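Missing here: one protein chain of the complex. Every other protein chain is in place.
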Amino acid sequence: MSSLSLPPPLTWRYASPHAFYPLAGRIAGIAGQLAVALIAAGLYVGFVVAPTDAQQGEAYRILYVHVPAAWMAMVIYLAMAFWGGVGLVLNARLSFMMMQALAPTGALHALVCLWTGALWGRPTWGTWWVWDARLTSVLILLFLYVGFIALQSSIDDARRADRAGAVIALVGAVNVPIIYFSVQWWNTLHQGASISLRSAPTLAAPMLLGLGLCALGFWALAIAAVLKRLRCIVLERERGAEWVARLAGVTA
Amino acid sequence: MTAALWALGGQGRYVWPAVGVMLALLAIEWIALGRRHRAALCEAALARDDGEGGA
Partner (left out) sequence: MLRTLAWVIRRDLLLAFRRRADALGALCFFAIAVSLFPLGVGPEPALLRSLAPGILWVVALLASMLSLGRLFAHDFADGTLEQMLLSAEPLPLIVLGKAAAHWLVSGLPIVLLAPLLALLFGLPPDAIGVLVAGLLVGTPVLSLVGAIGAALTLGLRGGGVLLTLLVLPLCVPVLIFGAGAVGAQGSGVGAGAHLLLLGGLLLGAVALTPWASSAALRIALA
């Protein structure tokens, strides 16, 4: 059948792990370099160029890493749920592998957000932990990530692990807005807790620039790390395939 | 300015661990992924040698 010799159309060409592997490598390489440049620039602007805040002193500079980490933790979870959904609908292995690759990076960003949040809270408000809406939501998000990773690692059958993970990721994604709303509600109703990391300084232009640069840098870094992990997962799961053997330097 | 940068008004002891640990975690993630990649290639080679799998 001559139709088999035509390459698949562009939309589907990269749906196979084999085809996507080299492309992922190239993207990861570029993204990694971009990440280093952007984060370096962002930290420079944030620490050297931006002025000291009148109220919070120098400690506010932590927000340059705290806020992008929080954004990434949330965005990565949504991406995870998205690829899980795509995988369930299209029954595509690569989508599930992408979902698997996203989780540890997302959890790491959530952890960084919590760590930096604690270090921001201490000099500013005097305590190591502040039960404000964002930190609490990120804490619950971290638990969602951990649950996902635990579920995936406790199922031996790859197919069942993929699909179960996709279901929990989607259920979690539907819950995230509800959880965020309820945590906001909880936070504003408890009158005593007028502390909020949201009452960050109103941002002047160089601060915004630093924050933007750091945010873009974190995006690039996340893309690079996730694609790098995806390549590892592809190699591990496609272990018996011919192309992997060739890559590993072993001929048939 | 440099002195201010290092001391950060005494709050440097919060800011630098925050940024430092973050960078360290990201670097560790990157390095770990590199090692995992090499390990996966070795596993693939071994699997092939053992005769697992097909085309």
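So that you can tell them apart, the chains are marked A and B in the order they are listed, and the count of residues begins at 1 in each.
By definition in this document, a residue touches a chain if its C-beta (ideal position, glycine included) is under 8 Å from a C-beta of that chain, and two chains touch if they have at least 3 such contacts.
Everything numeric here is computed off the predicted structure, so don't read it as measured data.
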Which displayed chains the hidden chain touches across the whole complex: A
Of A:Trp12, A:Trp128 or A:Phe143, the one touching the omitted chain in the full complex: A:Phe143
Sole contact to the chain not displayed, among A:Ala15, A:Val36, A:Leu78 or A:Val167: A:Val167
Positions on chain A where the hidden chain makes contact: 140, 143-144, 146-147, 150-151, 154-155, 159-160, 163-164, 167-168, 170-172, 174-175, 178-179, 181-183, 185-186, 189-190
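In the analysis below, only the chains that are shown with their structure count from here on.
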Centre-of-Cα separation between chain B and chain A, whole angstrom: 15
Residues of chain A defined as touching chain B within the complex: 32, 43, 47-48, 52, 57-59, 61-62, 65-66, 69, 104-105, 108, 111-112, 115-116, 119-120, 122-123, 221, 224-225, 228-229, 231-232, 235-236, 239-242, 244-245, 247-250
Complex contacts: residues of chain B adjacent to chain A: 1, 5, 8-9, 11-12, 14-15, 17-19, 21-22, 25-26, 29-30, 33-34, 36-37, 40-45, 47-49, 52-55
